[in-house]
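My questions all concern the structure below.
Yeah, one chain of the complex is gone here, protein chain that is, but the others are all in their spots.
Order of writing sets the labels: A, B and C. Residues in every chain begin at 1.
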Amino acid sequence: MAVDIRVRGYHLDIYQHVNNARYLEFLEESRWDFFDKTQLISTFESSNLAFVMVNLNINYRRPAFVNELVRVTAYFSKVGNKSLQLSQEIILLKENDCGELINDAVIVDAVGTFCLMDQCTEKTILIDGELRETLTDLIEDAPCQ
Amino acid sequence: MAVDIRVRGYHLDIYQHVNNARYLEFLEESRWDFFDKTQLISTFESSNLAFVMVNLNINYRRPAFVNELVRVTAYFSKVGNKSLQLSQEIILLKENDCGELINDAVIVDAVGTFCLMDQCTEKTILIDGELRETLTDLIEDAPCQ
Amino acid sequence: MAVDIRVRGYHLDIYQHVNNARYLEFLEESRWDFFDKTQLISTFESSNLAFVMVNLNINYRRPAFVNELVRVTAYFSKVGNKSLQLSQEIILLKENDCGELINDAVIVDAVGTFCLMDQCTEKTILIDGELRETLTDLIEDAPCQ
Partner (left out) sequence: MAVDIRVRGYHLDIYQHVNNARYLEFLEESRWDFFDKTQLISTFESSNLAFVMVNLNINYRRPAFVNELVRVTAYFSKVGNKSLQLSQEIILLKENDCGELINDAVIVDAVGTFCLMDQCTEKTILIDGELRETLTDLIEDAPCQ
């Protein structure tokens, strides 16, 4: 799953490319969109669970410049007992000769590790039972570029 | 009261000056600092009140550039029955020949109107009694430049 | 013209509604989209002009909460000799019984005053000739709610 974002003037910093912190908002936007489309937002809300980042390993491979269109992907790559792994990419899109949007360069790739925190007890929960099944069913292989 | 902020690379946008939205974070930083020093944070917290902006009229008078040092002021200019007015300025600082920081140009001036919202009822409260006195005591005339 | 934005967890602040500064990014997103669709981005770029905010008068009428969908409009309301006025609104959308998105409440309305700055001379330009015609043609009356 993915969201497309057009790079705007306010995303840039002194170096005239998208600022390193702003990409994390792009990644978060794509995660919320993913949770929205898979109904995970309501699953988490109804169980009063917060989806909390514990580690992010992010590669900035190519700068993104104003007016460029990027696609931000998000998919579960691993479901553990106490943590989850989400793999995400930000890919530059360009139009081919047929006017279709195709992937050009990888701008960012990132692996995020998250835990689910019970917002009452403020403790990390064990990911098991029905929730584990739901999440495991969403695991995907990396999409072909 | 005031906080000093050094303009950094991540505050800038495509035009290489501080982005218009970022100034509102500078203004908010100064308000929290003001509420902190005057103990208003605990006053608001203990009464479960949110300090909510209802109007902002902001003049962007001169761009701010990287490495510049700015002073962000905040003071109550009016206390009404249901709303408060805060006047704020962002002023460029420069060193004089004695190495002292003095005011140079006005970068931003702004008047914000706020109400106090009871976070349980989600309703705006009447500003009266002891709270009104506390707030009125904090009204200041505009500082001399 | 308008862009639709879904309110996400990272747009919120301590009060659990969209932060006052974040709305300015929503407004800016809508302006870039407007300039994009009307080819003004290339007009400004080819003349090396920066579109610079000099005043914003913004009313925050109703908080926006997570998962809400908002529509951010932008249109020129006035073209002067040295400045331009853009009127913008952020409107809460809801689905009617037919599954169509209709306007609900006004969250924010704002009038921004801008000038066009020549990025070489760093001086504000006079808005005349062909550019003035282009901009004047884009003036719109306020859309019906």
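Note that in this section a contact is a pair of C-beta atoms (placed from the backbone, for glycine too) under 8 Å apart; a residue touches a chain by one contact, two chains touch by 3 or more.
Everything quoted here is computed from the prediction, not taken from an experiment.
Enquirer: From the list C:Val3, C:Val66, C:Leu93 or C:Leu138, pick the residue that touches the absent chain.
Expert: Considering the complete complex, C:Val66 is the one touching the chain left out.
Enquirer: For a quick check of understanding: of A:Glu28, A:Glu89 or A:Asp104, which residue touches the chain that isn't displayed?
Expert: A:Glu28
Enquirer: Contacts of chain B with the missing chain: which residues?
Expert: These residues touch the chain not displayed: 6, 8-10, 25, 28-29, 32-33, 36, 41, 67.
Enquirer: Touching residues of chain A against the unshown chain: what are they?
Expert: Here the touching residues of chain A are 15, 19-22, 24-25, 28, 50, 52-61, 63, 119.
Enquirer: Even though one chain is hidden, which residues of chain C still touch it in the full complex?
Expert: Touch set of chain C with respect to the missing chain: 9-10, 12-16, 19, 21, 66.
Note that in this section only the chains that are shown with their structure count from here on.
Enquirer: When you average C-alpha coordinates per chain, which one falls nearest the overall C-alpha average? Tell me, please.
Expert: C
Enquirer: Rounded to a whole Å, what is the gap between the Cα centroids of chain A and chain C?
Expert: Centre separation, chain A to chain C: 27 Å.
Enquirer: How many angstrom between the C-alpha centroids of chain C and chain B?
Expert: Chain centroid spacing, chain B to chain C, equals 24 Å.
Enquirer: Multi-chain contacts only, two chains or more: what residues does chain B have there?
Expert: 15, 19, 21
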